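Working notes, beginning with the structure itself.
Note that one protein chain of the assembly has been removed; the remaining protein chains are unaltered in position.
Going in written order, the chains are labelled A, B and C, and every chain counts its residues from 1.
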Amino acid sequence: MMTEQTIDRIRRFTADREWQQYHTPGNLAKSIAIEAAELLECFQWSDTEYDREHVKEELADVLVYCRNLLDELGLDEDEIVNAKMTKNEAKYPVEKARGKAEKYDRLG
Amino acid sequence: MMTEQTIDRIRRFTADREWQQYHTPGNLAKSIAIEAAELLECFQWSDTEYDREHVKEELADVLVYCRNLLDELGLDEDEIVNAKMTKNEAKYPVEKARGKAEKYDRLG
Amino acid sequence: MMTEQTIDRIRRFTADREWQQYHTPGNLAKSIAIEAAELLECFQWSDTEYDREHVKEELADVLVYCRNLLDELGLDEDEIVNAKMTKNEAKYPVEKARGKAEKYDRLG
Partner (left out) sequence: MMTEQTIDRIRRFTADREWQQYHTPGNLAKSIAIEAAELLECFQWSDTEYDREHVKEELADVLVYCRNLLDELGLDEDEIVNAKMTKNEAKYPVEKARGKAEKYDRLG
């Protein structure tokens, strides 16, 4: 999990560079999508052969921009994740979803 | 920050449904990119008018899949984020980067 | 529009490098998403200030991978686009959709 110290470090990084002005929710959503695609690029031609160090960096980039968006919108990570997990648990009942990757609306 | 209890909840959600078999690193990277695009969709036509509740759900989806990938690869979130922040701080020196959104390799 | 000559050039490019082996539908879908994100990166921090030459290159990359996927799946571009336009026209009736960016399922 990300410690408060790390969260502070991310905030200080942005503040020191006066980059809050660029951190609109829309720009951060773009940034998360851009970094997610760079992470995906680690697996572009193979699912099994990938550069672990590169994956770590790109995943970290996604997480940092997610942190920025949480801050920008004043959201509590634990709260929004738990709210979504409550929805997911209801949407994918264990007995129906077990061992199946189908989308919930196709689960019979 | 995401608590250990929430991380356990995410892990149990996957284990109960026997979905680890689908959670290859490559599939999870795809999933992060897919959810990041759903988050982006909240801002498709406007940066300023967006559905905050929808944003919370899509951001949570990104975070849950990031958690799945951390688990799958046995990574420590705090460690990879701090390693990347060390790189970012070196790449974007405060005096050069202040107030500029340019990519680091264009900073004069 | 892309001429037959250009389509041939793209096919030859792949064949000469023996890259068909990497061009599974799934890998090409990843590639389209990756290039689409590089296109998006041109607009990461601003909608109005962008490098037109860079945009042209990234858009071309998206189009080339789309061409690869059409070829891999044996699809006719004109046919699938017209089939989708028929759906879009039905989904977004002019009188309801005029001047509104809402998703079709929210159009009253």
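Rule of thumb we're sticking to: a residue touches a chain if its C-beta (ideal position, glycine included) is under 8 Å from a C-beta of that chain, and two chains touch if they have at least 3 such contacts.
Computed from a predicted structure; not experimentally measured.
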From B:Asn27, B:Asn68 or B:Asn82, residue that would touch the chain that is not displayed: B:Asn27
Hidden partner chain, residues of chain A it touches: 30, 33, 37, 44-47, 101
For chain C, residues in touch with the removed chain: 1-4, 6-7, 9-10, 13, 16-19, 21-22, 24-27, 29-30, 32-33, 35-37, 39-40, 42-43, 46-48, 50, 52, 55-57, 59-64, 66, 69-70, 73, 75, 77-78, 80-85, 87-89, 92, 94, 97-99, 101
Positions on chain B contacted by the hidden chain, ascending: 22, 27, 30-31, 33-34, 36-38, 40-41, 43-45
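Basically, only the chains that are shown with their structure count from here on.
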Turning angle required so that chain B lies on chain C, C-alpha fit (0 to 180°, nearest 5): 180
Classification of the chain A:chain B interface as same or different, half of numbers criterion: same
Euclidean distance of C-alpha centroids - chain B vs chain C, Å: 25
Averaged-CA centre spacing for the pair chain B and chain A, given as whole angstrom: 2
Where chain B touches two or more other chains at once, by residue number: 30, 33, 37, 46-47, 101
